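Of the protein chains in this complex, one is absent; all others appear in place.
The letters A and B name the chains in turn, as written, and every chain counts its residues from 1.
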Amino acid sequence: MQHDILVIGAGLAGMRAAVRAAEIPKINVAVLSKVHPLRSHSGAAEGGINAALTPEDRWEDHAFDTVKGSDYIGDQDAIEFMCEEAPAEVYWLEHAGTLFNRDKAGDLDIRAFGGAVRPRTAFVHDITGHALLNTLYEQLTARGISVYEEWFVTRLIVEDGVCKGVVAWDVINGGLNVIQAKTVIMATGGNGRIYHGRTTNAWSCTGDGMSLAYQAGAPLGDMEFVQFHPTTLKSNGVLLTEANRGEGGYLRNALGERFMANYAPEKMELGPHDLVSRAETIEVLEGRGIDGCVLLDITHLGEAKIMHKLPSTRELCEAFLGIDPVHEPVPVRPGQHYTMGGIRTNRYAETEIHGLYAAGECACVSVHGANRLGANSLLDTLIFGRVAAERAAEYARSTAYQTFSDSWLTSEEERIKGYVGRTGGQKLATIRNEQGIAMAEGMGVFRTPERMQRALEKIKELQERVQQAPIDDKGAIFNTDLLGAVELENMLEQAEIICLGAIARKESRGAHSRLDFDKRDDENWMKHTLAYLGEGGPRLAYGPVTVTHYQPEERKY
Amino acid sequence: MASIARRRPPSVPGTHFRPGAIETGTVAFIFHRITGVFLTIYLMTHLVVIGQSVRSKEAFNAALHFVGQPVFVFLDAGLAGIVTYHALNGLRIVGFDLGWGIRRQKLLFWIAVVLAVAVFLASLIAAHELL
Partner (left out) sequence: MAQVQVKVLRYDPQRDAEPHHQDFTVEYVTATTILDTLVAIKEFQDGSLTFRRSCRQGICGSCPMRVNDRERLTCMTRVAEVIGDNGGELRIEPLANLPVLKDLAVDLKPFFDKYRAISPHIIHAATRELPEKEFRMSDERTTHLQQFGACIQCGACYSSCPIVATDDDYLGPAALAKAYRFANDPRDDGRTERLNLVGDEAGIWRCHTIFNCTEVCPKGVEPTYAIQQLKRMNVRKRLGFG
């Protein structure tokens, strides 16, 4: 099996890359995904996609909002590129059949979203991610692009700084295989399951691509910047979209006050995610919460509007809380939602490894810096998925397939077989739960040096303990027990990097908020954290932020 | 790892009509099929009975006498009900094909059932002195 371009991950970024690659003559592209493409977590995105579409808007304003939202460590060349390309990308989606909501005139309806100076979010009521995922899959199908469905990459084959292919596990049939590839585009999404139940993320979001790139020598950037979304359900972490607030919903504390007036007087509930999450956490800590939550109130929007623009919010509240948000406010709290960090790339989706590219949530371009604006992620995945394909195709055309030793396959087979023989320790689920608790306590919205250190120590302890976690399923076919163990080790690796980055960064910026260094420190810390695989653990380094037009200012909303 | 030889995986056995979870639409379909079969049998029987008239006056009278027995009155009432159900459900289905009534399918089914039962009972009552 060999391909010019092998895309790992079939969410929005992966499929966008594959669709673009398939348009390029003489390029052979394939996609590999551990879940069927339509099961990718891109489908759970709800609120919308940003672009400067209206006559009164300009992409430069979108770019500034994004830079400010990133708390000034987003790379401005990439941000400007993304915002300038955004409208064309939205029209591409619409031409491909996406059922965007319309206004009375029949044009794309636009809603307000957090951190934006004016409304610029196109949407498909509150299932925008699902709609876009389907559009991309339709395009993938139309072009007959082949997919290695339910395959899992266990190792990137990189020699002398050159990516040559992958070792991949056919999970359903069993067995490891080698796939030769001139280029690999990593599009494996986020790692929210490190927080276990305290995340909006699906079970599949275990950040495997980040681990693969890291193990191969590419640095992971800004891993300590973990986004907490303000409106998630306490019982299971499920997301209630920001669009609830974009359509006019309020956040209230136990006293019924719209407390955001004290934190973001101008934008109120439409401040950026990090700011609102901090506000909610403070309200609860100071005793104005209800059972650890605040209230999302959309009762004043009326049933008609909710059914037209927020129907799945209603469905989720009824299913999981037995509450009808048309009539009653809903208790919500911050939950892990997105990782701004990831495989470090430049604005062409290139990593430090030749032939290895990354796009989407698993990448750190960085367009989101220390905090991502809502509705910018759907945009990010599509823009940089496309760019990655274009760059990869260029590189693939100028290079030949590289050979490598059989030992890659045999050593992986040994390594994976080693998992199945583990015995004597606690169950994988216990370790997974403890990881989640440690991260929620130590790497949450507000961080202290003691709690961060405790989290780091617990993670390292779990890295030891997981080596004895037994695997019940000894079979070769569709062994999801074994898959869970491999994913857990990947998560523990990333969790350690998150902790180290957070402990080292002695400032508060964007989503990284610490009580001992509670101000932004541009003089010392306006830089990206880079984590490389070193001897005996991660080695931290730092890299510059690309500034084009915007100098850091005070970030007020 | 070498690939593992497998038998063709089985499907869950044909619980086509999911005995534990039958819904209105399935019942309507099954009734339509059953009433259809009965109507076909009736039609054949009816042709045989009426066809006796081709043989002779006596043969025809004997046939009519046979089907004049009380049990046939009961069966005829049943037939009226069956025809009513099959016709009304048939109209229900034709409505669907024309895009009408799809979102009221359960109501329409129950109307067909109620009217069929009503016709059956009315026929019994009307013919009660023949029983």
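As a convention for this text, a residue touches a chain if its C-beta (ideal position, glycine included) is under 8 Å from a C-beta of that chain, and two chains touch if they have at least 3 such contacts.
All values reported here derive from a predicted model rather than from experimental measurement.
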Can you say which of A:130, A:354 or A:527 touches the chain missing from this structure?
A:130
Touching the hidden chain in the complete assembly: which of A:285, A:319, A:515 or A:541 does that?
A:319
Of the residues A:106, A:287, A:424 or A:536, I need the one that contacts the missing chain.
A:106
Taking the full complex into account, what residues of chain A touch the chain not shown?
35-36, 38-41, 43-44, 53, 90-91, 94-97, 99-108, 124-125, 127, 129-131, 134, 138-139, 141-142, 172, 202-204, 235-236, 238-239, 308, 312, 315-316, 319-320, 427-429, 470-481, 484
Spell out the interface residues on chain B facing the chain that's missing from view.
4, 6-12, 14-21, 23-26, 28-29, 93, 96-99, 102-103, 105
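What we mean here is this: only the chains that are shown with their structure count from here on.
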Cα centroid separation, chain A vs chain B, in Å, comes to 58
